[in-house]
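For reference, the structure I am asking about is given below.
Removed from the display is one protein chain of the complex; every other protein chain stays in position.
For clarity, chains are labelled A, B and C in written order, and residue numbers in each chain start from 1.
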Amino acid sequence: MSEQIPLSFTLNGKPVAAFVEPRKSLADFLREDRALTATRLGCEMGTCGACLVMMDGAPAHACLVLAAQAEGAEITTLEGQSEDALMADLQAAFVDRNAAQCGFCTSGMLTTALAYVRQGGTPDRAAIRDALSGNYCRCTGYEAIVDAIAGVAEAAMHKEAAA
Amino acid sequence: MNAEGLRIGARHVGTPLRRENARRHVAGRSRFTTDLTLPQMLHAAFVRSPLAHGRITELDVSEARAAPGVHAVLTAADLADCCTPWRGTLDHFAGMTSVSQRPLAEEEVLWVGHPVAMILAESRAMAEDASELVLLDIEELPAVTDPHAALHPDSPKAALEAEKGNLCFETVLETGAVDQVFAEAAHVVEEEFTFGRHTAVTLEPRAILADFDPSTRRLTVHQGTQTPYQFQDTFARHLGLEQSNVRVISPDVGGSFGMKLHVYHEEMAVAAASVLHGRPVRYVPDRLETFLSDIHARDHRITARMALDAEGHILAMDVHDIAPIGPFSTYPRTSVAEGNQVIRLMGAPYRMPDYRGRLQVVFQNKVQTSQYRAVGHPIACAVTEALVDKAAVALGLDPFAIRAANVIADDAYPARSATGFEFEALSHEECLGKLRDLMGYDALREQQAALRDRGIYRGIGIAPFVEITNPGATFYGIGGARISAQDGAIVKLTPGGQAQVAISITEQGQGTETIIAQIVADELGLDPSQVRVTTGDTETTPSGGATWACRGAGIGGETALRAARKLAAQIRAISGAVLQKDGDTLILSGGAVVSADNPMVAMDLSEVARIAYYRPDTLPAGIDTSLSVAHHFAPSGYPFDFTNGIQASHVEVDPETGIVRLLRHWVVEDCGTIINPLLVDEQIRGGVVQGLGAALFEECLYDESGQLTNGSMADYLVPMPCEMPDIAIAHVETPTKDTILGAKGVGEAGTAAASAAAMNAVNDALLPLGARITQTPMTPLRILRALKTITD
Amino acid sequence: MKAPAFTFERAPTLGDAFDLFEAGGGEAIYLAGGHSVVPSLALRLQAPETLIDIAAIPELSGIREEAGMLRIGAMTRHAEILADPLVATHAPLLAMAAPHVAHPAIRNRGTIGGNLCHADPASEFPAVMLALEAEMEIAAPEGHRRVPARDFFVDLYETACAPGEILVALHVPVAGPATRCAFDEISRRRGDYAMIGCAVQITLEAGRIADPRVAFLSVGATPRRVPGCEAVLHDALLSAATIAKAQDALGADLDPMDDPNVPPAMRLHLARVLLGRLLGQLENDHV
Partner (left out) sequence: MELTGRYELEAPPEVVWDALFDPEVLAASIPGCETLQAEGPAAYTATVKLKVGPVSARFKGNVEIVDAAPCRSCRITGKGSGGIAGVAQGASLVALEATATGTVLTYTADAKVGGKLAALGSRLIESTARKLADQFFANFATHLKSRQENAA
């Protein structure tokens, strides 16, 4: 058995100091130790995108990162995005377009979408699909998700142009 | 005066109401079984057979039992007394056989992944640590993998105790004159087809948390399933518990598609282990385990021919389906149902007088196959439509023209298919016309011709389909399956004048709760936001069939409608007493009861509820003040409510690489009354993509020794965003007259014909190159082989 | 799918990393981005006693130009390769290949050094290193050495990095004004392991090819340069006829491995198709 090691990082804007078993993935740490279950596990090998969280401002697979590797990092899960206006727009667009069916992929989809729109992603459907290329959804067939993101990207562009 | 005649005010059925539960999903507040933990909870991990067939010669779990954090290690013997075996046969499939199953393999392992031992530990990681310490030795037996070879009399048996060798079931469906029709037909087209095995790959794996309380002998099971009532019955019977003491709760479910209604070894083992150890036990398979233990589906080898007259009228089909299903038949629906639907759905859209369908269901040493979204439909549709297209080419007919000449006319219903299905009313002609306009068919053909001149090979494929929905009791119940054909709903008016519904159909993201709210809101004159719907708990909702085979909206919706009407009648009676009006002259609208002849005479539902709950003393003596009503409904008209539609696929084939690009897809669908157009369209889109996955990507690959060789999402190719097309949808609405609501199912429509349309489109693209493909998935290798670019 | 137990160490310097490895008695492995190591741990395909996190070692980070070479620190993440202006200018082939590496989120965390040391035969960057004739800077307790890319990829998942050694940086000769390059791969889905992939870099002056480098991925245990094909291209006019000859030469250059999904004949066929398309692209760009 390996000893637990100390770990400190910023989680959803607040400092966290904890002890963690070195073998624990960031995803398991978030879900089991912090009860942040919006981060979901679909494949545990980086192929489905359900576990994406923001790590230092960019989407990362929480299943491919050991909790120990998050030392000093800034991690934001979907639970920690509730104040973000852009995320609120995306959430509303997902509901409006019925872009979430069973909901299991939704946290990862929204994380990818947030990064895409934040980085100035356009409403171009092929570009959105490319950004989503690592996010699996079995229910929707993707079109509704692409529509929802395109709508928010379009609005963000107009806002940018107006500003 | 009927209730429909009295309706005024906003109607919500037919509107694109947004799903309230989607708000939880986007906020990260969903609660899936995989999110739940309980005090004292143990985690399960399984040791599985690495060989496809063999005899266990040594199983030593002593070292694993002593590992840190391990509470128990269980083998078949440990569970023998607390869980009775199960056998997946049904009486109406005459003569079918299957060996019986127990949670853990006793002596014989039957497939790679067959669970042999179960470890219960304080964490999943510790359970996995201990699983490395289990000593398992298996003497290898010959693995049966190829279905044709399996049927050979000298073939080894996939399961040593199978009564009839490797034949599980055989049936022939036949009209009188098939051979003669073929002998005399002007045209006969024939083809061999191979349909690859694929699997559901729900993003949330099957998940179960079983919690047995020995002090009360109550078992509470949190389970990601479509059918909690079925599992309540299954756990009670096989674990020897009072049914009333078994509660199954299905919270949010991360996708199901038919995969989460079968009885699996692991779930039975987990429930049994909780009973045995009196502690909550949780099991969530990892992704590799899902590939090794979730049911697979399809896997058909078909030879088929079609006879046509000189003008291109279909005269008959003759089909032989060999369907390998794994080492035994799935419980409780059997693994025969898919093949049975394959041979019965052949030629379904067409006026086809004669037919012969032969089905052989075969055992082999791979994971069990069973019902998965659109059971049998994609196979029957692909075979039928490939033959129709081949005939069209032979006869020089346009794909639309040959179908127009053959579909059952919209004014010719009721009609009966050559395979014995009774169709109430379908709309093939209208759908054909609508599709042609929707896709701009003529312009696409012109573009296709122009591009071919430049060496770009695009193809257009169409595929009409018929879908089985709203099944009645003859579907499973008649064969002895304990699967409810009816559904139940309780609708109540709260003291505040709002509605709560508890219903037996379940939600996995289709929008079940939303459409029930719409239906009930209309009947009670409420806004859907005032209707709270509860699903997925055997303790708080009536028992029923739940959600499978496209029955949720049609049967569950009708159940809710009738229950709400009962409640409306109660409300009218009570308010009638207050208003001194005949209840029949009152209308429920805008949250109030209103007099039909004098809108000034009205009272709010909250007032009706207040009086009924708090001041029944002010009502006439003896009046029934019930404001909760229950109703159960089972369809009793046609055995099924068939739906129909047509799909089209536009593809581009790269003849150098064999890669197919999906450009666009179109669907025209007739599911009867559309309760919520937004949700209907997204059900269709999701279904189409599942069909396109099967057409181009998805296949469970095995080697000749029965090893699954692509057990990860890097190697098993699910459809991902970049490869999937946008999908245009239009509707025709032909409500069923069997119900008041008129809704039929739609969840499987997309999957039913998508792969058929794609296969026809690819073959249309390949036509000028002299190549043809009749195997799915249509991989680059198979296309290059069809083109003879690759010859080995 | 939970990793077996191990101890976790962070190495602030190269020296610390070597000491920790030494202390690990041969059962330690280095962790860069972790995107290859962590899943293999979760799958219990390996069980090291110690993981040594080398992400914070200063020498492993940064991209800079020095003496006609572009130095790329091993911890450089794929997304940085994709966005870095120096890479775009001096190693355009690398920038072209980067979008083909897996998916966006993987590229945010995966590192080029980790990718190269993992040496997956279907991986893009190893083939690019061959075509760029990059040099791999390897640190050992005894000091640093540079290994040409052609000697770095030894076998399936095997590199010239001996146990305990650390890939510190790669050094890429900067592209000249006449350097032309192309990269593409044929895969069934975006981001999948490619059925075939190809990196081409040539010098093109007055339509004539000099210094042709053609490297394939997904053709065998390691990425491969194709000498016969390059000989055809060398000093030839970039034309349809040359391209056809170069394609024909691949038959002798490549002996693809067997794989039921992509048999050798198909892989060779796809290699020809892809090479034809990439050279055709360079020809078109030139015209």
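Keep in mind that, in the parts below, a residue touches a chain if its C-beta (ideal position, glycine included) is under 8 Å from a C-beta of that chain, and two chains touch if they have at least 3 such contacts.
None of the values given here were measured: they were computed from a predicted structure.
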For the full complex, contacts between the hidden chain and the displayed ones involve B, C
Out of B:V99, B:V112, B:L432 or B:I790, only one touches the absent chain, namely B:V112
From B:D146, B:E174, B:E430 or B:D715, the answer for touching the chain not displayed is B:D715
Among listed residues B:V13, B:V26 or B:V47, the absent chain is touched only by B:V47
The one residue from C:T7, C:S40 or C:Q281 touching the chain left out of view is C:S40
Touching the unshown chain, subunit C contributes residues 36-37, 39-40, 43-47, 118-122, 155-158, 193, 220-221, 257-260
For subunit B, residues touching the missing partner are 47-52, 112, 128, 131-132, 134, 136-137, 288, 291-292, 701, 703, 705, 707-712, 715
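We take it that only the chains that are shown with their structure count from here on.
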The pair out of A-B and B-C sharing more C-beta contacts is A-B
Per the C-alpha centroid definition, the whole-Å distance linking subunit A and subunit B comes out as 30
Whole-Å distance, C-alpha centre of subunit B to that of subunit C, is 44
Subunit B residues touching 2+ other chains are 125, 286-287, 714, 720, 722
Residues of subunit A that touch two or more other chains sit at 1, 21, 23, 44-45, 130, 133-134
As the complex stands, subunit B meets subunit C at residues 123-125, 128-129, 132, 286-288, 656-657, 659, 697, 701, 703, 709, 714, 717, 720, 722-723, 779-781, 784, 789-792
Given the complex, residues on subunit C that touch subunit B span 1-5, 43-44, 186, 188-193, 195, 260-263, 265-266, 269-270, 273
Subunit A residues touching subunit B in their complex are 1, 21, 23-24, 31-32, 37-38, 40-45, 47-48, 50, 77-79, 82, 90-91, 94-96, 98, 100-107, 110, 125-126, 128-130, 132-146
